[in-house]
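Just one protein chain is left out here, and the rest sit where they should.
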Amino acid sequence: MFGARTGRGLVGLMFVASIAAAACGGSAAGDKIIKIGGLATLEGPFAVPGQDGFRGIEQALSTMGKKLDNGNWQFDGFQVQLLKEGSDATPAVALEKAKKLIEQNNVDILIGPLSGDEGLAIKDYAKTVPDKTFVNGSSAAQDTTFRAPAPNFFRFSTDGAQWMAGLGKYAFDKKGYKNVALVAEDYSFPYTQVGGFMYEFCAAGGHVVQKNWVPLGTKDYSSVVSNLPTSGIDAIYVALGGSDAVNFFTQYNQAGGKAKFIGGSITVDQSVLATKGAFQDILAGTIAAGPTADTATDKAWLDYVAEYHKEFKDGLPFPGLFALSYYNETVGVIKGLQAVKGDLSGKQASFMAALAKVEFDGPTGHVKLDANRQAISSNYVTEVQKAADGSLQNNVITKADNVDQTLGLGASSPYLAQPVSRDFPACP
Amino acid sequence: MPKALVDLLTVVLNGVTLAALYFVVASGFTLIFGLMRTTNMAHGSLYMLGAYVGVSAYDATGNWLAALVIGFAALAVVGGAIHLGLLSRMAGQDLRQALVTIGLSIIIGDLLLAKYGGLTYQIAPPAFAAGSVAIPFVVNGTYSAYRLFMIGAAVAVYGSLWLVLNRTRIGWYIRAGIDDRDMLSALGVNVSRVFLFVFALGAGLAGLSGVIGATALSISPSEDGRYLLSSLVVVIVGGMGSLEGAVIGALIIGLSEQIGLFYAPTYSIFITFVIMAAVLAIRPQGLLGRPA
Partner (left out) sequence: MTWARSQQGITTLAIVALLLLYPQVMPRFWVLSIAANSMILGIAALSLVFMAGYGGMTSLAQAALAGFAAYMLALLSLVPSTNATGSALGAGLPSIPGALIAIALATALGALFGAISSRSYGIYFLMLTLALAVGFYYIVLQNYDVFGGHIGFAGIEGPTGQPREDPPTFYYLCLAVSAAIYLGLRYLVRSQLGLTFQGMRDNPRRMAALGYRVGAHRVALFGIGGFVAGISGVLGAWYRGNISPGILDLNRTIEVLIVAVIGGLGYPIGAFVGAVLYTLIKVFASSVTIAGFSFDERFNTLVGLGFVVIVLVAPNGIVGLADRAYRAVTHRSGARRRAVDPLAVEAGLVPAPVAQPPDAPVIAGDDVPTGS
């Protein structure tokens, strides 16, 4: 019976080891320590945004508090300890890591996750842990707060539809685009972005004549390019990110395409513009929208960027929307903690009540929460333009303040009657 | 010419050019499997490593051809090291070799992420294959010059491999080894040196294809799994160890992927795997494979 016996011996050893490890998890005495768990993506294509998200958390803590030698941050009457976990952008792993932070590390507040489907999973999990506070990271699915929200889930960042605020109107009114075709990855974040664009664009009278939903994992877009109409459209709306955007633009360029582009919030961001390649020639004039604009000139934004560069020598050229989202979430949390002087007693009820009332002026504008604990804040419409040195940059065209989750349409609008999907909304 | 026909011709051309890339990626994989029965699960990682090496080499030299040569040479060295350091120690143990290469692929992927980050990189095509060329009967009347060049590159790789296999002494050893490994060593040939050569060549081809792919498309983290899967599917459909099988497998997969993407995008990737399962269920050794 040795095989089974040694196997059993090992099982026994593991018990001892695990009991010992569990016993080591005690907390230090002294000033009251609030444990905050940070959750972002550290594996796969979203690893870089994930690192930037963590920079956002740390920058907010360092700006508002004082970093101590023990790695914590000191605030008036309490300390904050940050524990970080990485996911791989799948809901299953995000849940595992969230459970680890909440149940093993006993964090009081969780900030995260990064991507939309993870956010939906965490919201559902939040409902089962009513005595802990969940604050979003940068995940931007509409229904994380819009339909069936969790009472202990807060989002101080705007969602993927809000990130499109102003774009549909600008495309129709100012650019004169009446008919567009769209190319987007086939999952919930692009659905939300396309929805946000179409709310305004369709309401203004525009038509989306063709939708190309491209399965995740597709790298060769040549037949998607071949499928695009060569006449009868004024522009192509592209909601792709990272390498997918690079691949699509490259192949569209190589196929000799000449259309104008409208971009999603991560379609023409720094990660795409920084990739050298001939495809860049066709990007000038692309309009897009999002919660950040690299070349914004508001003082709060410039201060924020300067602080970011001072704090992180290895940071990106500009803090992107992921850094900003995590930054704003963390600012909201600290303001809430300050309002109750770090008192989380009573199953955090008074803290959550204070958190729901938090308002502040962030780097890009005023931030406040609606009845579903969802941010109402600012958004930019940008245009890709050639800078003096020949490089491409996103310049601010317009900025909208106090954008709510319905983009001003009201919750009873027919455009919000259903969750966004492949087929909804539609205005062919 | 009716639009439907133009569409079809364009999509077929898209499929054939994609098949050219798939063939070059899979050629090294099938060569290694054919001789050594090693299923190199790190093949996609070698593709990715080759692509990143090519990016760095292109940055340093500004010359596409130099990037291609460096990508090939660097990966041949890496492949040789993997063979000598790990795989030759477990010769004949297919599963263990496959498992070790799974572990390697996890490490390579993670280290590349550490070095190059999550950004997307692209290599500029050589001047003679830049931009688009006018050809009739395709959508818009123009087509990517580089994609047409890829067909030429695939033909060149096939031709070179054919020459090596059929017109050189080592090629003779390799073919003999594919047919009967025991006989080869019985003839007094230094089998381990032949194995080393083939593994280095296969890995070098993965590196070469990485440079070609990073030019046609781009390179970013986690593309290793994708190219490993495409190589597996191509080689299994065609028949493992057969160069001609890899050509046929690549054409079937490239065409089905692009035709699917055009006419039924939602299930385009799924279709590829249905084809593979169907081929294997009917002909377990692949279309041109021989029973082992």
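For clarity, chains are labelled A and B in written order, and residue numbers in each chain start from 1.
Everything that follows uses one rule, which is that contacts are C-beta pairs under 8 Å (C-beta built on N, C-alpha and C of every residue); 3 or more make two chains touch, one makes a residue touch a chain.
The model shown is predicted, which means the values in this text are computed figures rather than measured ones.
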item	value
Among B:Val11, B:Ala51, B:Ala74 or B:Leu104, the residue in touch with the chain that has been omitted	B:Leu104
Omitted-chain contact residue, chosen from A:Leu95, A:Ile282 or A:Val396	A:Leu95
Residue ranges of subunit B at the interface with the undisplayed chain	37, 39, 86, 89-90, 93-96, 98-100, 102-107, 109-111, 114, 225, 229, 232-233, 236, 240, 266-267, 269-270, 273-274, 276-277, 280-281, 283-285, 291-292
Footprint left on subunit A by the chain that the document does not show	1-12, 14-15, 18-19, 21-22, 42-43, 85-86, 88, 90-93, 95-96, 99-100, 103-104, 117, 120-121, 124-125, 127-129, 147-148, 186-188, 215-217, 419, 421-422
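Basically, only the chains that are shown with their structure count from here on.
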item	value
Computed distance of Cα centres, subunit B from subunit A, in Å	36
Residues on subunit A engaged by subunit B in the complex (per definition of touch)	43-49, 186, 212-215, 217-220, 222-224, 226-227, 230, 242-243, 246-247, 250-251, 254-257, 271-272, 274-279
Interfacial residue positions of subunit B with respect to subunit A in the complex	7, 10-11, 14-15, 17-18, 113, 117-122, 124-125, 130-132, 138-147, 217-223, 226, 257-259, 261-262, 265-266, 268-269
